[in-house]
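Before I ask anything, here is the structure I am working with.
Every protein chain of the complex appears in place save one, which is left out.
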Amino acid sequence: MKGNSISKSLLSVLLGTSLLVGCSSGASNPSSTGAAPETNNAAPTESAGEFTAKIGGVFILSGSSAAYGEAQKKGLDLALEELNETNKGKLKIEIQYEDTGGKKESAINSVNKLINQDNVVAIIGPTLSGEMLAAGPVANEAETPIFGISNTVEGINDIGEFVFRNSLPESIAIPTAMKQAIEKKGSKTAAFIYAENDDFSVSGFQTMKKTAEEMGLQNLGETTFAIGDVDFSAQLTKIKQLNPDVLLVSALYKEGSMVVKKARELGINSLIVGGNGFNNPKVFEIAGPAAEGLIVATPFSPEKQDEKVQKFVKAFEAKYGSKPDQFAAQAYDSLYIMSQSLLAAGTADRNALRDELAKLKDFEGVSGKLSFDEGRNPIGDAVVVEAKDGKFVPFE
Amino acid sequence: MFLQQLVNGLTVGSTYSLIALGYTLIFGVLGIINMAHGQVFIFGSFVGLILMTSFDMPIAVAFIASIVVSGILGLILEFTAMRPLRKKNVPHLASLISTIGFATLLEEGMHKLFGADSRAFPDTVGSTSFQLGAVQIRAVDLIILGISIILMVVLHFWINKTKVGKAIRATAENTETASVLGINTNMVIVTTVVLASSLGGIAGMLIGMTYSALIPTMGMTLGFKGLAVLILGGVGSIPGAMICGLILGVIEVFTVAYGASSYRDAVAFGLIILILLIRPQGLFGRKA
Partner (left out) sequence: MDFLNPYNLQVITFIVLNCILAISIFITLATGQLSLGHAGFMSIGAYTSSILSKNADMPLFIAILAGALMAGLIALLIGAPTLKLHGLYLAIATLGFGEVVRVILLNMKITNGALGITGLKSLGTYLYDWEKMLGITAQSLGVTVPVIKSLSTLVFMLLLFLLILFLTLRLNSSRLGRAFEAIRADETAARAMGIQVNYYKMLAFIIGSVLAGLCGGLFAHITTAITPNDFNYHKVVEILSFAVIGGTEVVWGALFGAIALTTLPEVLRGLAEYKMIFYGAIMVLVMAVRPRGLIGSDTLQKLFRRNKKHNDQPKGVE
């Protein structure tokens, strides 16, 4: 009994103190930041020639989707190292990271914190489209540029003037892949399978369906599964009976690879075309030889024979010991775009940066050429890749 | 296609039955629902899987590791989240909450230790498939169905015919009376929890073989299915868990095959709500 009451009081004291600490630090922090948050300037230290720009990075660094955020952070860190080296004497970039855990409230809090407490000049992220739809309006209202690098659903740019992204909407990438693959194989019929509880996959499916209609493919059937599922036998048995020429899969690589594996195991011989979510080296770990022949549209492929891409892949491998995926590549590009626009603006001012970003034209990045149209929508080209011998190679 | 889908359903169903057995055992003895059961056995099977893929151990070693790790986790669960709640006059829902806490801890722990990705299960004997008329059956489908039935029969006899089983039943009936009669009830409870968790370890490995992959979040999703089976079959009934597991699997697969695949995950809990309305003691339960 005695031991119990001691541990009880210990626990209460522990929680109590941490709460107190929380209150006091919460109250003192803002006053220490100095710069008045009411003014929109990021108030940088502008010495002769060199100026500093602080940029916020809002990613999922914990929870079940942390793998995506981690890749983005790696890409940014690599770009930061290189840029601060080449821009010496002109511009110094600092990045402050915030974790959202994939939660909307956290994304809103992070963006608010970066804008009002850390006085960043711009924000890169958040990882998920859903987070962007909640946090984007906050940044837009505070007139701070927010730059999505993995938000592919429709309508992101409609949030407002200060919202940008370099991630190609699925509506550009998917049709490119479908047209190239299907024209070559002469497919006539199609069946669909997608993750119905994931916004990215549903958005991808809608694009696939629309493109299939435009191309005159006969729709044999649609079926769904859920994120976290492991059993796809019922859905795929149904699809096997439909026997489509092409099977269109809109999913993230986790479940998508398992779908592909199971489909081949059941003896489905259709051509399989996947969305952006498949573009990850992990596909080969999970699906193994079943991945052979899988066709995917992507803005980035580490196998692309391009000097810039190969230099990036080498530097990334040297630093982290693994090949970069598109999340890392688009993060890497985003900081180069920021740096270019900041240098053009000549000052770390949010409005000036926004105007420069909006002017972006023909930027040559590792994930292809990029421009923004008047609606700040990204215009770029997608690469179509095919799985061959355990890696993605350009589709011919 | 009908026969093939029936086979698919039975395969899925036997994994549900295996999971539900663990819930049933613990509920039968302790009268509580162990919300951490799913996470416990997935944790165990992940350890087994990693031994196979990263250390090239044979599958037998992986099975043993999975059983042992799940058993140990069960032991920890008993000592941290269950036993302290038996000692005092605590609200009867406290154990539900503390096992939810334990489950959260394990699931996030898995994300940190093993990553959140799905992991492929290497091809084993189970992956060889053969054609039976129009139906394609894999060895693992038969193995998992066979093991579920064997385990059910063994458990049923063990509880009804052996001395230990008698002690378990006595404890389930009334813990205080049982301990007055000289039964070491704490020992009985520890045995049950460890046994249920170890059985989970076997189930987890078989599930990995069946679906050729494991994901940390499976603990939760499959755990929920097991929970549904527990209620459907009637809490504490071993044959009930077994049969309702198979029924649920078949209904789910048929929902996908002949209905709307997107409603699949609503089937299990929709059935629960239905059964609570019509026959609250479950299909095979006796009225309290």
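The chains carry the letters A and B, assigned in the order they are written, with residues numbered from 1 in each.
Here is the rule we use: a contact is a pair of C-beta atoms (placed from the backbone, for glycine too) under 8 Å apart; a residue touches a chain by one contact, two chains touch by 3 or more.
All values derive from a computational prediction rather than experimental measurement.
The chain not shown here is touched by just one of B:Leu132, B:Val153 or B:Ala260, and that residue is B:Ala260.
Counting over the whole complex, chain B has residues 33, 80-81, 84-85, 88, 90-98, 100-109, 112, 220, 224, 227-228, 231, 260, 262-263, 265-266, 268-270, 272-273, 276-277, 280, 288 touching the chain that is not drawn.
Along chain A, the points of touch with the absent chain fall at residues 4, 7-8, 11-12, 15, 18-19, 21-23, 25-27, 30-31, 33, 36-38, 40, 61-63, 66, 98-99, 101, 104-106, 108-109, 112-113, 115-117, 130, 133-134, 137-138, 141-142, 153, 155, 158-159, 195-199, 201-203.
Criterion: only the chains that are shown with their structure count from here on.
Those residues of chain A whose C-beta lies close enough to touch chain B in the complex are 62-67, 196, 223-226, 228-231, 233-235, 237-238, 241, 254-255, 257-258, 261-262, 265-267, 282, 285-288. Of all residues in chain B, those touching chain A in their complex are 1, 4-5, 8-9, 11-12, 111, 115-120, 129, 136, 207, 210-218, 220-221, 252-254, 256-257, 261-262, 264-265.
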